[in-house]
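Some notes on the structure that comes next.
Here the complex is missing a single protein chain, while all its other protein chains stay put.
== chain A ==
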Amino acid sequence: MATPTLENAPTLAQRARYIRRNALLMGEVQGQGYIAQALDIADVLAVAYFHAMRFRAEDPAWEGRDRFLLSNGHYAIALYAALIEAGIIPEAELETYGFDESRLPMSGMASYTPGMEMSGGSLGLGLGIAVGMALGLKRKKSAARIFTLFSDGELDEGSKWEAIMSASHHKLDNLIAIVDVNNQQADGPSKQMLGFEPLVDKLEAFGWFVQRVDGNDLDAVVAAFDAAMTHGEPKPRMIVADTLMGKGVPFLEQREKNHFIRVEPHEWQLALSALNAGEQP
């Protein structure tokens, strides 16, 4: 694949559309999946992989790579979609998603998939691991960064706040966390499950450099990543990304919001068509 710096490289908007397409194709393979989350986070992943992060597609374990820790393991379908687009996973593996013996299990696991740096599934693990990896990179005097994505629901977990305190305590300026605020958890709207607002104020009070952006506005996401990577203070960095479940497929955006949305067999193709139609100039 072409590297993102070449003039002929796809635009970030195209990347995001391909990530959504890959996710929809995997969803169709299984007839289910956390597809609404994949659609909401595709723009953030496009910016992470094709604007911010350093990696070598042919060598996913390259020591100098920026690490991406997927704390919300149920978003694996989205990360696979990005890893396929990044050339780390062959596109042909799309159709193995979720099947026995596949390297692409429904929930992300480090031992299964190239480019998957941690085992998620149990929520609230990623930021703690990220703290350890960020400390490790500093020990090694590595210039690599840790990026970690987690969901707003994970803010319910006390372990997240242990890690939030720790990252600040240890001045982990090589750590960039992104929280996907799609306001949807298993039992309903996140803010009704366990309120976490005002999130920016809280995180700033905890010693983080915090930005809140529309996670589906590519220009805003790019600016937030740029600021997070260049910010001068010795603080960990948090991007609070407000996103829209089902983004890019209008009939899924409008579907009654569910954590695990129902997509009828005939709708996958409709979703792909809608995605393409929506992205045409």
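Quick note on the criterion: a residue touches a chain if its C-beta (ideal position, glycine included) is under 8 Å from a C-beta of that chain, and two chains touch if they have at least 3 such contacts; residues count from 1.
The definition used in the following text is that contacts and distances are computed from a predicted model.
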Not counting the visible chains, the remaining one has a UniProt entry; which protein name from "Acyl-CoA dehydrogenase", "ATP synthase subunit b", "NitT/TauT family transport system permease protein" or "Transketolase" does it give? "Transketolase"
Touching the absent chain when the full complex is considered, from A:A57, A:M109, A:L244 or A:L272: A:M109
Looking beyond the chains shown, say which of A:S166, A:Q211 or A:T243 touches the absent one. A:S166
Considering the complete complex, identify which of A:E28, A:D43, A:E85 or A:E117 is in touch with the unshown chain. A:E117
Listed in rising order, the chain A residues that touch the chain left out are 109-111, 117-119, 121-122, 124-125, 127-137, 139-140, 158-159, 162-163, 165-166, 169
